[in-house]
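Omission of a single protein chain aside, the complex is shown with its protein chains in their original locations.
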Amino acid sequence: MEFRFTEDQNELRSQARRFLAAESTAAHVDKAMKTELGYDPDVWARVAGELGWPGLVIPEAYEGIGLGQLDLHPLLEEMGRHVFCAPFFSTVCLGANALLVAGTTAQKQAHLPAIAAGELTATLGYRGPSAPALAEGASAVTLVAEERAAGFTLTGDVSYVVDGHSAGLLIVAAWVGDESSGELGLFALPGDTAGLTRTYLPTMDQTRRLASLRFDGVQLDKDARLTGMEGGRALSVILDLAAVGLAAEQVGAAEACLDMAVEYAKVRQQFGRPIGSFQSIKHICADMLLKVECARSAAFYASAVAAQLMADMEGGKLTEQKGRELAEAASSAKAYCSDAFFHCAGQSIQVHGGIGFTWEHAAHLYFKRAQSSRALLGSAQHHRERVATLLGLGDEA
Amino acid sequence: MEFRFTEDQNELRSQARRFLAAESTAAHVDKAMKTELGYDPDVWARVAGELGWPGLVIPEAYEGIGLGQLDLHPLLEEMGRHVFCAPFFSTVCLGANALLVAGTTAQKQAHLPAIAAGELTATLGYRGPSAPALAEGASAVTLVAEERAAGFTLTGDVSYVVDGHSAGLLIVAAWVGDESSGELGLFALPGDTAGLTRTYLPTMDQTRRLASLRFDGVQLDKDARLTGMEGGRALSVILDLAAVGLAAEQVGAAEACLDMAVEYAKVRQQFGRPIGSFQSIKHICADMLLKVECARSAAFYASAVAAQLMADMEGGKLTEQKGRELAEAASSAKAYCSDAFFHCAGQSIQVHGGIGFTWEHAAHLYFKRAQSSRALLGSAQHHRERVATLLGLGDEA
Amino acid sequence: MDLELTQEQLSFRAEVRAWLAENLTGRFESLKGRGGPGDEHYAVDLRMDWNRVMGAAGWNCIGWPKQHGGRAVPLMEEVIFNEEYVRAGGPGRIGHIGETLLGPTLIHFGSAAQQQKYLPGIVDGSEIWCQGYSEPNAGSDLANIQTTAELKDGKWVIHGQKIWTSLAPWADYCFVLCRTDKSAQKHKGISYLLVPMRQPGITIVPIEQITGGSEFAEVFFDGATTDEDNVVGAVNDGWRVAMGTLAFERGASTLAQQQQFQKEFDLVVAAAKRNGASKDPVLRQRIADAWIGLKIMRLNALRTLSVDSTELGREASFAKLYWSNWHRDFGELAMEVLGAESELALPPAEHGPYELTTLQKSFLFARSDTIYAGTNQIQRNIIGERALGLPREPR
Partner (left out) sequence: MDLELTQEQLSFRAEVRAWLAENLTGRFESLKGRGGPGDEHYAVDLRMDWNRVMGAAGWNCIGWPKQHGGRAVPLMEEVIFNEEYVRAGGPGRIGHIGETLLGPTLIHFGSAAQQQKYLPGIVDGSEIWCQGYSEPNAGSDLANIQTTAELKDGKWVIHGQKIWTSLAPWADYCFVLCRTDKSAQKHKGISYLLVPMRQPGITIVPIEQITGGSEFAEVFFDGATTDEDNVVGAVNDGWRVAMGTLAFERGASTLAQQQQFQKEFDLVVAAAKRNGASKDPVLRQRIADAWIGLKIMRLNALRTLSVDSTELGREASFAKLYWSNWHRDFGELAMEVLGAESELALPPAEHGPYELTTLQKSFLFARSDTIYAGTNQIQRNIIGERALGLPREPR
C-alpha cells in the first residue's frame, strides 16, 4: 500500500510550476482576465505544443500521451496555485473526459487527436438558466432534443458553461423528447453551429469564463449524439471526473493562499515583531495548513479512484461499485476542498490585513476563484447530501 | 425606549445571588444531584418561605407576589449561574405558567395559592417516548385521552418530564379521542393518581431530573381538563414561556462559565506568565463574552415579550400577533442561548485544561447542564426552523 | 424595560420621514441606497449637493450642542433619524467623517478658534473631511506612525504617507496624526493636525480594491503645510486626542447600519423565495440564524443606548467584532442562496467592465469589515484586556 506521489508525478509538478511561475504571473492573469476570451492564445499554444498537457490523459490510440487521471492531479494543483487562465479545465476535465466516457470510437477519433494537439478546445454544458438553485447534474438540465428521422432538433438554453463562448467543440446534455421521457442524451456540436447563439457572461471571478448557449431549433445529425454510455449515467461520471479535477485545482490554490499568508506573516512587523509570532495569526495559519493537507488527501484519493475507473472502463469492466466509489470520493473531495479553499482564501486576506483586499494584491483573485469553484459543479451542501444518500441514510423506511 | 434592568430587578438579582452563593455551592449541588429527589427539600422550603420565589409571577389574586416574567429573568439567570438544584423551573416555568395560560379561574384558585406558598410542586409533560427525535410540541404528544360521560381515560406514555417523579401536580398534554382528532387537551392531575406509574430516569446531567409517566387507563374527572385556552395553542404558548425561562437560565450559566475561565486564566501560570496573557486563551474568552452578552440580549428581550403577552392575556386582549411575537422571540432566544451556553461550557473546560474535566471541578456540571438544556424543549435546529417558518420562508409557492 | 417610543419621539420620527419623502427625490433619486461602505466613491459631487441640502434644513450634526450649530437632540432621536434615513434609502453621508469624528473631537479638545473656523462648514454641509491615521507600517500598531511634522516659520511642514484614506480626492481637510517629537517614546511625540487638502505637496493615489472600486486612497505628504495653530490639543499630545475621537462613537449609527444590513438580508430572502432556496432546510437554518443574529445586533445596540454614558456596558466592547463577523458570514450565505447565479456580474452593455451586484459587493467588501478600524484580532485583544481584565502580552 502506497499513498504518495510518484517520482514522475513530482517531476510533472516541477515542470508545471516552472512554466506557470513564468507564464502565469499576476501580470499575466490580470491581462488575461480582462479579455473576453479569458486567456492568452499564445500561452495556450505553448502549453499544447511544448508541454502537451491537453493530451495528457488522452490515450495514445488517439494521439495523446496516455497518462491517467492521477497524473493530472499535480498538474491541476499547480494550475490552481497559479490561477492559470486557460481553457484546460473545460477542454480536458469536461470536454475530453466526456468523449472518453461517452463517445463512440468514431467520435473519439473525430475529436480527441485535435484536442491532444491543442487545435481544438472543448467544454460541457448541462445547467439550464431556469433550473432551481439547488438542482445539480441531470436534474438541472432543461434543454430538449427532439428526435427526427435525420437526427435531432435542440431547443432551449444552457448556461454557466465554462469557456462556452470560445470552445471549438460543445458537448451538451438534453432531454430526448422531453424531460418526462427520463432519457438524457449527450450531444457534441461545433461552437459555430447554425441556430446556436453564445453569450459571454461577465462573472465575479474573472479568471474562469462562463457563457450561455441559446438553442433555437438547432439541427444535429444522428451521429452528434454520444452513445458510448447511457446518457444519464455518463453525465454523472463525467461530472464526477470534473469535480475531482476541480478539487485538485482547489488544493493547489488553497496552498498558494497558505504560502502567501505565511510568507507575509514572517516579514510583516507590527508592535516590533513579525505578526506570525502572535498566536492569533500563527493559529490561523496552522488551521489553514491542516485544511490544505486534508484537502490534498481527499482530492488525491479521489484522483486515484478516478484513474482506476478510467482504467476499468478502457478494459471494458466498469462496475456499478466503481461508479459508486467514484461518486463517494468525488463528492467528498469536492465538498471538503471547496470549503478548505474558501476558508484559506478568506483567512489569507485576514492575515494580509488592508493590502489583502486591494486589487493590486493577488489575494482577491484566489478569494473570488474560491467562491466560483465552490459554486461550480454543485455546492458543498449538494455533495454532502449526495454522500449521505450513498451512505444509505434515509433508505431505512 | 429603555432596554435595561430596573433597580428592582437588580435588587432581586443581588438577593438571589447572595442566597444561592450560600445555599447552592458546589458541595450542595453535589449532594443534591446524588439523591433521587434531586434537590434539598429544606432549601426549597426556605426558597418558598423566606424568599417567596415560587409565587413571584403568580398574581396577587392567587396569593402570589404578582410580578411579571421580566422580573423572573434575573432570578433564572442566577439559578443558572449557580446550577441550582430545585423544582423551580418545573413548578414555575412549566406548571404555574400552564395554569396561568390554560387554567380556568377555578383551576387557578385550586392550585396556584399552594404553589405560591411552596406547598405544591408542579410540572408539565408532553413528549411521548416513541415520538420521532425531531418532533417537538404538539407533534411529540402520543398520550391519548378518551372522553367518557364522567370525564376522561388517559392511556399511554409521557417521558422526559422535568421533576415528573416528584411533582405534586402533573399537567399533561394528550390527544382527545386520538391523534387524528387534532384536538389537544391539557389535563391536571395529582402525582399520586391511581393507574399512574412514575419512573425516575437517570440522566447524564444530574442537576435536573427527568421522569417517565405511564398512564394505564387513568380516570380523570371532567374538570381535570384545562379549558381556559384551546389546548394546542395553550401548549405552544406555555412551551414558549418555558423556553424563555430556560434561555434566561442558560445566560446565567454561560456567564458563570466565562467568569470561571477568566478567573482561572488570570491566575494559572504557564511559561512564566498567566495563561490569559496568551492570545489563544484571551481570544477564547473574548468570544465567550460576546456570546454571553448576545445571549442576554436575546433572552432579556424574549422575557419582555413574554411579560407583555402575559399582561395582555390578563387584560383579556391577547392577539395572534402577540403570540407570534412570543414564538419568534422565544425560538430565537432558545436557539441562540442553547448554542452560546454550550459553547461557553465547552470552552471553559478548554481554558481550564486538565482540571476542567475532573469531577471535582464545577466545569463538568455546566457542560452537562449545557447539553441537557440544549436538548430540552427542542433543539436549536428545531427553533431555527420555526423562525424560518415565521419569517415566511417556503410559503411562496 | 420599555421598548416603545415616547410621543415626542414618534412625532420627531414623523418629521424626519416627511422631510426625506419630500426632499430625497428628483435629481437625488439616483442616490437612493448608494454611497455606503464599499461604495463611498459613488456620485460624490451629487452627494455633496445633497449634503448641503441636508445642512440647509438643519439635519447635519443634530446631536451636537446648539452653540456649535447642532440641535442637541438626545441619542434616541439620533437613532430615529438614522433609522428613518436608511429606511428612506438615504445615500451614504459624505460628511460623516466630519460629523462623527472630527466635529466631536474639536468640540471636546479644540480651541474656540478652531471650533469657529471648522465646525460651521460641517454643519452646513459645505466642507468635507478625511482621516489621516493609518500608514503602511502603522496598521494594527497605529502608534508606530512615521509621518513627521516640523514647525518652520509658523507652519507645520509635513512629510510622510497615509493609507486607507476614504474620500481623500474630494475632502477639503484632513486630520493627520504626525510625529512631532522623534526622540519621544512611541505613544508620545504625536500631534493631531488639521491640514488643508488642496495644496501643493499632497499627492492622492486611489487604491483599487477587491470590488474594482476605489473607495480608499494613499495620501503622500511631501512638504505640505498647515498653520501652527492647526494642532488640536497640546503639541505632542495627539495620541490622547486620537483615542478620544474613537470613543465618540456610541452606537447611534450602529442601529442605522443594522438597518442597512436588514435591507441586504431582505434581498437574500427575496432571492431565496425566487429560486427555491427558501424551501431547502439547510439554507433555512442559515437564513434563520442570520436573522437571529441581526435581531441581536439591534438589541445589543439598544442596550448600549440605554445605559448611562459613564458606565458603558460590556456589550459595547464587542459591537465591531460582532457586526463585522455577522456581515462576513452573511455575505457567504448570500452567495450560497444564489447558487450558480452568484457568479453572474451585471451585464457589460449597461455597466462598466466590472460592475457587481449589491450582494456581490457586500460579499466581497465584508472581507474588509473584519480588518479596518481594528482587525478581529485587535478587537479580541481589547475585549480580553479591557472588558475582562485579562493581562496584556509582555512586550
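Note that the chains are named A, B and C in the order they appear, and that numbering of residues resets to 1 at the start of each chain.
The working rule: a residue touches a chain if its C-beta (ideal position, glycine included) is under 8 Å from a C-beta of that chain, and two chains touch if they have at least 3 such contacts.
Everything quoted here is computed from the prediction, not taken from an experiment.
Within the entire complex, contacts from the absent chain reach the displayed chains A, B, C.
Per the touch definition above, the residue from B:43, B:58, B:262 or B:281 contacting the chain not shown is B:281. Touch with the chain that is not drawn comes from one residue among B:15, B:109, B:155 or B:371, which is B:371. Of the residues in chain A, those that touch the hidden partner chain are 1-6, 70, 262, 265-266, 273-274, 276-279, 281-283, 285-287, 289-290, 293-294, 296-298, 300-301, 304, 332, 335-336, 381, 384-385, 387-388, 391, 393-394, 396-397. Listed by residue number, the positions of chain C touching the unshown chain are 280-282, 285, 394. In the full complex, chain B touches the omitted chain through residues 34, 127, 132-134, 159-160, 200-206, 210, 269-272, 275, 278, 280-281, 342, 346, 349-350, 353-354, 356-360, 364, 367-368, 371-372, 375-376, 379, 381.
Basically, only the chains that are shown with their structure count from here on.
With chains reduced to the mean position of their C-alpha atoms, the one farthest from chain A is B. In terms of their C-alpha centroids, the spacing between chain A and chain B amounts to 51 Å.
Looking at chain A, one finds that residues 278, 280 touch two or more other chains. Residue positions 377, 380 of chain C are each in touch with at least two other chains.
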